[in-house]
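Okay, structure first, notes after.
Missing here: one protein chain of the complex. Every other protein chain is in place.
On to chain A.
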Amino acid sequence: MTGHDTEHHAVPVRTNMLVWAALMMLTAITVGVTSFDFGFLNVVVALSVATIKAGLVILWFMHLRYEGRVIRLMVFTAFVILAIAIGFTFFDVAYR
């Protein structure tokens, strides 16, 4: 181990609990919202809430917030590529 490892951040218990509470609230919201019928918007709302939840998990539980530039850039690139794959497929599917 090198001196570099002294940079590890142990995420405070309080922070983890707050993230958990936020995830629970968002779950309640996403379940609650389904009793309203917004038509197509329901899918948009559900996926937006899921993406916020995913962001919380990645940034705090998976410590991405505390990582160096290399890992952050890697994760960002991977999700941009996924978004491009999905986006381009729908250029085809949606206008058929």
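One rule holds for everything that comes next: a contact is a pair of C-beta atoms (placed from the backbone, for glycine too) under 8 Å apart; a residue touches a chain by one contact, two chains touch by 3 or more; residues count from 1.
What we mean here is this: contacts and distances are computed from a predicted model.
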Practice task
One chain of this complex is missing from the view, so tell me which of "ABC transporter permease", "NADH-quinone oxidoreductase subunit K", "(4Fe-4S)-binding protein" or "Cytochrome c oxidase subunit III" is its UniProt name.
Solution key: "Cytochrome c oxidase subunit III"
Fill in the blank from the handout: Residue list for chain A contacting the dropped chain reads 1, 4-5, 8, 10-13, 16-17, 19-20, 23-24, 27, 30-31, 34, 37, 40, 42-43, 46-47, 49-50, 53-54, 57-58, 60-63, 67-68, 70-71, 74-75, 78-79, 82, 85-86, 89-90, 93-94
